[in-house]
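Quick one: the structure is below, questions incoming.
The complex appears here without one of its protein chains, the remainder shown in place.
For subunit A:
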């Protein structure tokens, strides 16, 4: 059984349905740790040592957040800036994250079609996530495709519940399945087969 660390960043979780729903579905699962970043560090004063210890103990790291202006909320960026230190996460001696899995679980207001070369936003989601992907690579981590819940402005309760259940199944799969290499080639983690 692997250890999963979910770093959830939502600046106004009390108004969220998607991110809070996803979080609630996996809350309390064995070997799954959730850090509510905005609750823990409302003043952006991140406890670097603690976060590094948490990372060290995890096999799989999830950045769970909404997409605002084509990127994650600022506290997630603050977390990356502070926690992924030179010679700890990357650099010559920075080997502590090597081989761990990392992926973004994202909610977007726009529909899946909006994120395409012909769509409203002009590029596929993966291209917007390039900085995250390269961050993972710099830290010698294995970056998995994103899990996306799209079109959250118009999503029905049923669709949302469906996606949330899928997310929970994914997390359990990641935790329990010994081999994850087949996931790396999927377009989205939403497409995984149990």
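Methods note: contacts are C-beta pairs under 8 Å (C-beta built on N, C-alpha and C of every residue); 3 or more make two chains touch, one makes a residue touch a chain; residues count from 1.
Convention: contacts and distances are computed from a predicted model.
S.K.: Write down which listed name, "ATP-binding cassette domain-containing protein", "Thiol:disulfide interchange protein DsbD", "Ring-1,2-phenylacetyl-CoA epoxidase subunit PaaC" or "Potassium transporter", is the UniProt protein name of the chain that is not shown.
M.R.: When "ATP-binding cassette domain-containing protein", "Thiol:disulfide interchange protein DsbD", "Ring-1,2-phenylacetyl-CoA epoxidase subunit PaaC" or "Potassium transporter" are compared with UniProt, the left-out chain turns out to be "Potassium transporter".
S.K.: Give the residue, chosen from A:30, A:43 or A:158, that touches the chain omitted from the document.
M.R.: The one listed residue touching the chain not shown is A:43.
S.K.: On subunit A, where is the contact patch with the chain that was removed from view?
M.R.: 43, 45, 48-49, 81-82, 85-87, 91-93
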